[in-house]
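What you see is the complex with one protein chain gone and the rest in place.
Chain naming follows the written order as A and B, and within any one chain the residues start at number 1.
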Amino acid sequence: MKTISSRQTAVIAGILLFANKILVLPSLLYEHAKADSVFILAILLLAEFALLLIFFRLKRAYPKSSFYQIISQKMGVFAAKIIYFLIILYIFYKILLVYNISYVYFRVQVYLDASFYIFLLVFLLVCNSCVMRGLRPLARCAEFFFFFIIACVVFCLLLSIANFNKFPIFFDTAYSDFFLGGFKYLFCFGDVLLLFLLMHKIELDKKGERQVVRYLLVVSALIVILYIMFFSIFNHTSFVHKNALSDIITFSYRFTDLGRLDMVAIVTVMFLSLFQISIALYVFCECFTQIFPPLGKVYGLITFDLLFVGLTLISTLDYLQLTQLGTLVMPYFAIVLQYLLPLVCLFFTLGGRHEKNRN
Amino acid sequence: MKKIVTSIKRTPMLLALVLIALWFFPSAIIAPSESAVNAIVTAVGLDKNEQDYEVTLMTFLSHPNQSYSEQYEVISCSAPSISEAFTNASLQIGKNISLFHTHTAIVSERLLEEDIASALDYLGRVASLPQSCVLISTNVTSKQFLEFVQELDKESDINLEELLFYTSNYVLWKYTTINSFYEGYYSPVKASILGHLTITQGDVNGIPIKNTENVVGLGSSSGGSSGGSESSKSSGSQQSESPNQTNGAQQSGGESQSSSSSNQLQIVNDGSCLLIKNGKMQAHMTKEQLRGLNWLNSSTSGAVITLENFSDQTFDEARLIYKVQREQVLDKVEFENGVPVYTANIKLFISLMEANGSKEELTESREVAYISDEVRELIEKQVKTEINSSLEFLSTQNCDTLDMYEKFYENCRAQTKNYLQTHSLQPEDFLKNVVFKVIVSLFPV
Partner (left out) sequence: MFFNVEKQLKSIKKQLNSSSDVATRVIQTASSQKVGMIFLRSMINSDLFLNGLCKPISESDERIDIEKLASSLVKTGDIKKIDEKQACDSVINGSVVIIIEGESKMLAVDLQKYPARLPAEPPTSSVIQGPREGFVEDVKTNITLLRRRFYTKDLTIKELRIGKFSQTKIVIAYIKGIADKKVVSEISTRLKQIEVDGVIDSQYIMQFLEKRPHSLFKQVGSIEKPDIVAAKMLEGRVAIIVDGSPIVLTLPFLFLEDVQSSDDYYNSHIYGGFIRVVRIIAVLIALLLPATYISLRIFHSNVTPIKFLVTITNTTKGLPFTPFFEMIFISLLFQILYEVSLRLPSYLGLATSVVGALILGDTGVKAGLISPPGVIIVALAKIALYTVPEQAYQLTILQYLFLFIGGSLGMLGIVGLVIYLITYMASIDSYGAPYLAPFAPRVEKDLKDAILISNTLDMKTRPQSFKNKNITRQK
C-alpha cells in the first residue's frame, strides 16, 4: 500500500485546519461572542490537538489497521458501517460548505459575471482527478504548495498590520452566548477526524508525530493571529465582513499602483479550498469503499458527483443558509463523530489488547 | 469509436479538455474584455433632493491611444431609490456599473441630514463598493463637487485622490472611510468623524479652477440649468436643480454667477470635518477644534505652534514658530472617588522652525532646540487650551469620537457599568462626565 510520510501527514492536517475558518467564521462567531470568538477558536483548536494526541495513541496501538477495521473489530461490522455512513454524510456536508463559501467568495471578489458552471466544473474536475491519482500524489502536491500557502497567509497578516486599529474588548460576552457560539459552529472544526480515517495510509514515528504537532501549531498560531487582527481592524463592524482573509488587506485606504493586493488572499483560498475538498473527497471515497466493499473508489466518486451536482443545481442554498441549516443538526454530528468517537477509540487503546501488543 | 473510448480511458483529462473546449471555449472566444462592458467608476456621489436620490458617477471612459491617460466623465442619474438610480445610470451609458475601483464616495450635507447608513449599506452589499473607499462630505451637491473635481483634474496636476490622501495622513490623522463611518455607527457611542471638502469662492486658500462653466449650478457663466457638459446633459431633470438646494453653496453658487474672473471657485481643504451621530450630521468641526483633538492622538506629528509677540531674554516681541517633530501620549483611565478621570501625559518633541525679532544673541536664537521656560509655559498653555476647547465642543455635541467610553469600559469595566447605572446614563453620554487631566511636557529635538 502506498503510504504518505509524516511530513505529508502534517501538511494535510495543516491544510485541513484552515478549512472553513479563514473566511466567514470570524464574522459568524462575532455575532455570538464578539471578540471573545478568539477564545472559542483557541479552545476548539486545543481540542484539535487533543484529538491529534488520541490519533497518535491509536496509530501506535494499531499501526497497520485501518480505522474501519478497529471499530468493526471492537463494535461490530454493523455499527462500523453506520458510523461510516454518518461520517460520509458529515464529510459531504463539510465539502458542500467549503465549496459554497469559496464559491460566494470568488463570485464577490473576482468573478463578477462568470457562469456558475465554471466553479462547478473546476472543483469537480480538479478534485476528482486528484482523488483518482491517489493519496500519495495528492499529499505530495499539497506538500509542494504548503509553504507557498503559509507564505501567502503570513503575507496577508503582515499587510494587515498596517490596518491595525485597536485591540478589541475581550471578556465581554455572556457565558451562554460564548458557549452557544462555540457549540453552533463546532462543525467548522474537528478536521483531524479525517486523519483517523486515513490512518492506515500514514507512516508515523515519534519524530513524525512531533512534526505533525509542529505544523499544526504554526497553522493554529496563524489562524489565531488572523482572528485577533480581524477583530482589531474591524471591531464593531466585524459582523459585516464575511471574507476575513481578504478584508483585512483591503480594509486599508491606501493609494497604491499595485492594485488590490487581496489577489494574494484569493489565490491562497483557491489553493486551500481545492486541496481541502480533494482531501475530504478522498476520505469520502475511502469510507464509501469500506461501506460497500465490492464497489471501488470510482463508484464513490460517481456517487459524490451525482449527489453534489444534483444538490448544487437543485437547491438554492447559499453558504449562509447552509451554515444556518448546519447549526441546527451538525453540532450533534460534530460531537458524536469528532469528539465522542475518538474518545471511545482512546478507550480501546487502554485495555492493552491491541494490535501492537499482540504482535 | 473504440479508439476514442480507449484514449479517454487512458487519459480521462482528455474528456475534461474536450468538455471545456465544447462548453467554454466558444464563449471565451467571443467574450469581450470585462472593462469594455463595465463602466469603471472611481468616485461616486450621493445626493438627495425633495423626493429622489441622485447618484453621480465619475467614470473612466476609454479613448483609443497608445499611452497612459485617464479621461473621466461625470454621469448622474436620479430615482426614488439608490438601486434604481444605479440601474438608470447603467441604462444611460449602456454598461454595468463596476464600483470595485471606486476610491472616493462623496455625500452632500443635505443627504447627511438623514441617516446615510442604509444608502451606503446598499452600495457596499449590492454594488460592491469597497469598504476602504474614502467617505467625505461636501457643502455643495456631490454632483457639483465631482464636476468641479473633473475640471480640476483637467486643468492641473492635482487630483482628488492625492488631496484626500494628504488630508487623511497629515490633517485628520485618520482615514475617514466607509468602514470607519460604520465603525462609529455601530459603536456604543454611535459617533464618527467624516472628512469635509468645501467648494467656495472669495478670499480663501483653495485651489481654483478657471473653467467653471461645466459645473452645474456653480458655473460662473452658465447658471443653474444650462450646464454645458455632455454628461450633464444626460442627467436629465437633475440639471434644473437650483444651487439654492445646497447649504454651503447657496451663497457661493449664487455669487459665482456674477463673479469676476478673479473671484474664481475654489476647492478648499481647510482641515475641517463633520461630526456624525447616528449616521447623521451633528456639527461642523473646525480645523482648530480638530487640532485640539489631535493633541491626544499619539500618531500625529508635524503640527505647528505659533507664539506671537513673544519676549524673553533672547527674543523681543518675536514671532516663534515651532514644529512638533514627534508626539507621545501616555494616557491613563481611572475612577477617582467614583468619577471617571482621563489623564493624558503629552510629550511633544519640538524644534524651532522660524523666528524673527531676536535680540543680539544670534547664536542662541538660531538654535533649533531653543526652549526657554517662557516658551515652555506658553506652549503648554496653548495646547491645553486647544484640547479643552475641543473637548468642550465634543461634549456639547455629545459625540464621543475619542472612544472615551470604550477606553474606560476596557480598563475599568465594572466601575464604568456601575457609573452608567447609578447615573442612568447611556454610553454616548459618558464623555460629558469624564474629567480630563492634561500634562504637557516639551522636549527639544
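Criterion: contacts are C-beta pairs under 8 Å (C-beta built on N, C-alpha and C of every residue); 3 or more make two chains touch, one makes a residue touch a chain.
Here the structure is a predicted model, which means the values were calculated and not measured.
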Which listed residue (A:84, A:106, A:187 or A:348) would be found touching the missing chain in the intact complex?
-> A:106
Considering the whole complex, which of A:88, A:222, A:244 or A:274 touches the chain not shown?
-> A:274
Selected residue (touches chain absent from view) among A:119, A:196 or A:215 = A:119
The listed residue (B:35, B:328 or B:441) that touches the chain absent from the view is B:35
Residue positions on subunit B contacting the omitted chain are 10-11, 13, 20-21, 24-25, 27-36, 38, 40, 42, 60, 62-70, 98, 100-101, 128
Hidden partner chain, residues of subunit A it touches | 5, 7-8, 106, 109-112, 114, 118-119, 121-123, 125-126, 129-130, 133-134, 136-138, 140-141, 143-145, 257-260, 262-263, 266-267, 270-271, 274-275, 278
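The criterion applied here is as follows: only the chains that are shown with their structure count from here on.
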The answer for subunit B against subunit A in the complex is residues 12-13, 16, 19-20, 23-24, 27, 34, 37-38, 96, 98, 100, 103, 124, 128, 130-134, 161-162, 165, 168, 175, 177, 179, 182-183, 186-187, 403, 406, 409-410, 413
Of subunit A, residues touching subunit B in the complex | 108, 112-113, 115, 117-118, 121, 125, 129, 132, 165-166, 169, 172, 234-237, 240-241, 247, 250-255, 260
